[in-house]
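A short worksheet on the structure shown next.
One protein chain is absent from this view; the other protein chains keep their places.
Letters A, B and C mark the chains as written, and numbering starts fresh at 1 in each.
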Amino acid sequence: MVARIRLGMVGGGQGAFIGEVHRFAARLDDRFEFCAGALSADPERARESARELGISADRTYVSFEEMARVEPQREDGVQAVAIVTPNHLHFEPAKALLAEGIHVICDKPLTNDYAQAQELAEIVSKSNAQFAVTYNYSGYPLVREARHLVASGALGAIRLVQVEYPQDWLATNIEASGQKQAAWRTDPARAGAGGSIGDIGTHAFHLAGFVCGMQPTSLLADLSSFVPGRVLDDNAHILLRYASGARGMLWASQVAAGQENALRLRVYGETGSLEWFQENPNQLIHRPLGEPMRTLTRGGAGLSASVVTRIPAGHPEGFIEGFATLYSDFADLIASSDGIKHGNEDDPSRLLPTVADGVKGVRFVTAAVESMTNGSSWVTL
Amino acid sequence: MVARIRLGMVGGGQGAFIGEVHRFAARLDDRFEFCAGALSADPERARESARELGISADRTYVSFEEMARVEPQREDGVQAVAIVTPNHLHFEPAKALLAEGIHVICDKPLTNDYAQAQELAEIVSKSNAQFAVTYNYSGYPLVREARHLVASGALGAIRLVQVEYPQDWLATNIEASGQKQAAWRTDPARAGAGGSIGDIGTHAFHLAGFVCGMQPTSLLADLSSFVPGRVLDDNAHILLRYASGARGMLWASQVAAGQENALRLRVYGETGSLEWFQENPNQLIHRPLGEPMRTLTRGGAGLSASVVTRIPAGHPEGFIEGFATLYSDFADLIASSDGIKHGNEDDPSRLLPTVADGVKGVRFVTAAVESMTNGSSWVTL
Amino acid sequence: MVARIRLGMVGGGQGAFIGEVHRFAARLDDRFEFCAGALSADPERARESARELGISADRTYVSFEEMARVEPQREDGVQAVAIVTPNHLHFEPAKALLAEGIHVICDKPLTNDYAQAQELAEIVSKSNAQFAVTYNYSGYPLVREARHLVASGALGAIRLVQVEYPQDWLATNIEASGQKQAAWRTDPARAGAGGSIGDIGTHAFHLAGFVCGMQPTSLLADLSSFVPGRVLDDNAHILLRYASGARGMLWASQVAAGQENALRLRVYGETGSLEWFQENPNQLIHRPLGEPMRTLTRGGAGLSASVVTRIPAGHPEGFIEGFATLYSDFADLIASSDGIKHGNEDDPSRLLPTVADGVKGVRFVTAAVESMTNGSSWVTL
Partner (left out) sequence: MVARIRLGMVGGGQGAFIGEVHRFAARLDDRFEFCAGALSADPERARESARELGISADRTYVSFEEMARVEPQREDGVQAVAIVTPNHLHFEPAKALLAEGIHVICDKPLTNDYAQAQELAEIVSKSNAQFAVTYNYSGYPLVREARHLVASGALGAIRLVQVEYPQDWLATNIEASGQKQAAWRTDPARAGAGGSIGDIGTHAFHLAGFVCGMQPTSLLADLSSFVPGRVLDDNAHILLRYASGARGMLWASQVAAGQENALRLRVYGETGSLEWFQENPNQLIHRPLGEPMRTLTRGGAGLSASVVTRIPAGHPEGFIEGFATLYSDFADLIASSDGIKHGNEDDPSRLLPTVADGVKGVRFVTAAVESMTNGSSWVTL
């Protein structure tokens, strides 16, 4: 086994969303060991969050500065750090950690400010440490397949890029109620100049560039704030032009009632098109001009070999999470174990399959064989 | 943090499929620590597999008997073991481990033999150790929601249970080519009396019972072996009857050309019906009689509160895997780090978003705002 | 123009469903002229129905016997008759009309009684008149394409035939309320020995045979009547066996809550499979073994040339009906014309596009060109 990389985290304490996703992600392939954190600017919350996550007290920090100062002095200091704070708090920790030669994986958008972003790029270019931004949709197998298909010329020259990312969670003024995720994303001081364009428009923008292998050279925008009192845009209608003559439309919205996380990319070339939809990410539609539409599936027939996939075709990626839920149920069961058998089948709260369920399954098999042996007759179970 | 449970594994060495899924699952929620394994009956493969997985040499076993004998003597011995061997090798390790008071989580079907299954149930009932079978589809959030809806009476009395599980990976005689997964599943000595009914029919059977909260009392079967030379069934057509008067159909097939893993359950009651399809597991269709069809989504509006879900609505569960792929790419990048910056944007093999990608995203935001400020004019990027 | 065929109808008066569909169908391609009817056994309803449909009084009959006696004496007598009565009233009119050499197009099922059906076949074989049964799903373009694909060997030898036809309109005891369609279909005296199997099971059975080009040699059935007091089956679970070794499942239900008219056929062969779903009839799924799934569309790329289609690809067949609705709205407008312009755009009930709508469309075009000419600037409409 290759040794696991020692990972720290800035941000991601109690009440955060994306920090936990980073931890799931770091754990899934067992390549990282999470061992240090500056999880909150609030010292008490930082300590409590670290305790819950199994971080030892001596590696629990109340600021990224402290982490950047102390960890390099340890022999087992962190090699990499995930930055999962709100947008305006990406730059400083990144700068401090890179200065210590610590690798950084940072949530998007990079910063609030364009000059700061350029400065950070400069810092990275001079550092030996590695740096990545979690435009996470580029990690989906069929997004990578789409990029491969475009690069391979399967669509011919690209003509049109239609990308959209509608959500509805800001359709009402929930920031007024103090909802933490909404509060910072609608606050120019913390989110920067962009509301929906920064939070999700940047995802759509990166996805389009990632798949098409080209960037627009100009844009034209119509930004709106539909919810009364909101300062930042909650809807963005943007036209794109590319050097090649290709054109595009980008729509990002957080007030599109009834849409959950409907990121969709369609790319049209001279000889075919592709469509990928994040809410059904295990399919990639390929429409070759003049031929029937093909549905490519994650791990399925007709894919290029290089795409990362952990489980066989037809098992959508939630398969792992479903399995994990059984394991966690089993952990609960063990944790509550006290010499009494729990979770028998009469217990209505018991969802974890029991040995009795196992027995029923075996009886199902033997009964089916028995029925067949008797000319397809009814067999009592 | 609650201490992690020390986990061992029997089976699941190199070339296995389900063992790795068990490890992903155990790791995701960070409730287990994988520390011992009898990963293969072949000593060399057992050692090599354990080494790859970071199991220390002194906890690498060549048989489950050895594991069951040695581990209990350690202070840090395993508390639980996952059994992920072929079907005919479930019973003996389960029996040996339970005898030591070690909790067992076992793959399905429980055993090949009905008498053995009953004996194992008897053993479990007398043991203080916990036991679970990984009928993993019962771990999906919307399957649990479906069970909840049925139990709550949302469908009225159940009339019809239509469950099917077609695949096509045994549509040709791949066992003849030595494909390992196919070889044991089509061999009565290792798979037992059931081919497709044991391997996937049992999943369909459990899923139907799990959601409906009731078991059929009799069945009638028409089993077939379509591929020449195959002894066990590769297709099963089964009729079901329930004590309540409900009826059902169960179809399991491993020769249904073009189907990947198309497990689908439909339950019809007096006042409505439900449909869940494993290949699109983040949706549950609810059709109340006389009202428009409703699409429930994982984490979305209108669900019962108790369902386990790790990420927000609209982020299908592959979201975590996509994120994890970025983390693993980042680990690769770090692993290859040698003082030279890798993965610049000119490197065609580089898929991980770079700082340059981050800068582009920030520029996208500022350009959009600039365009808007100038009356929706074109802005150069 | 080929002269239109003079058509009569038995059954199909006021309150009937399928009679009107036969008339739409006969009219669409302008091959028939509807000119005589015995539309109801109730003389008053027969006369009133005929009047509404523009049948002249001297060709309005109160019985099929009268029609069969009188029409042949006219020089312009009917050449063909559509029989659209309940099942038990197909045989006698068919026999009488065929005896006169009149072509017959008869709704399904042919008769209630097997001996009677065989007798009718005998009569047809000795008559010079043509005879057809309206198993109408065989008229869909993609059903014919499916038949063509199977016959061409695109799937290899057929292994599995899965056909189902769930509805829910008999989920409650609506026959007790006197609903006319339900009343005769649930009455053994009028519907025969089969409830759901006769009414819709026969459609599923014909569709499977039509597409596969083969008939099962034996069946095994589990029929149920779920609604209390109902005598005939309202749900049928049937297993099928074919001489070739192929197997099948047929499910017909009229109590499947939430299903409208969900006829679905899936055919699996050695090298691929097909799926067609009546509720989305403009698509045919083709899954070649080991290749990506293809979606064939009515009139679209990759179809065999011989399939009947009236409009271009992508215009689903409702296109014609939508167009027809505008024409009927226009007829209404003309009918109410009284020298005053109706339906101006301020009239909320006006749905038909007006000249003002036309003007707006032209202005849309010129404004778009004007915006483009001015560097994509905003143009007032």
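List of remarks:
Simple rule for what comes next: a residue touches a chain if its C-beta (ideal position, glycine included) is under 8 Å from a C-beta of that chain, and two chains touch if they have at least 3 such contacts.
Because the structure is predicted, anything quoted here is derived from the model rather than measured.
Among C:41, C:133 or C:154, only C:133 touches the chain left out of the display.
Here one chain is not drawn; of A:235, A:278, A:325 or A:354, the residue touching it is A:235. Among C:53, C:265 or C:285, the one in contact with the hidden chain is C:53. Screening C:16, C:68, C:106 or C:289 against the full complex identifies C:106 as the residue touching the chain left out. The residue touching the chain not shown here, chosen from C:41, C:62, C:124 or C:154, is C:124. Contact residues of subunit B toward the unshown chain are 220, 239, 286, 290-297, 300-302, 376.
Mapped onto subunit A, the footprint of the missing chain covers residues 155, 159-160, 162, 164, 166, 168, 171-172, 220, 222, 224, 226, 235, 237, 239, 241, 245, 247-249, 251, 253, 255-259, 268-273, 286-289, 293, 375-378.
Here is the rule we go by: only the chains that are shown with their structure count from here on.
With centres computed from CA atoms alone, B is the chain lying nearest the middle of all the protein shown.
Ranked by C-beta contact pairs, the top interface belongs to chains A-B. Distance between subunit A and subunit C, defined via averaged C-alpha coordinates, is recorded as 48 Å.
Centre-to-centre, using mean CA coordinates, subunit A is 20 Å away from subunit B.
Separation between the centroids of subunit B and subunit C, computed from CA atoms only, is 43 Å. Residue positions 220, 222, 241, 259, 376-378 of subunit B are each in touch with at least two other chains.
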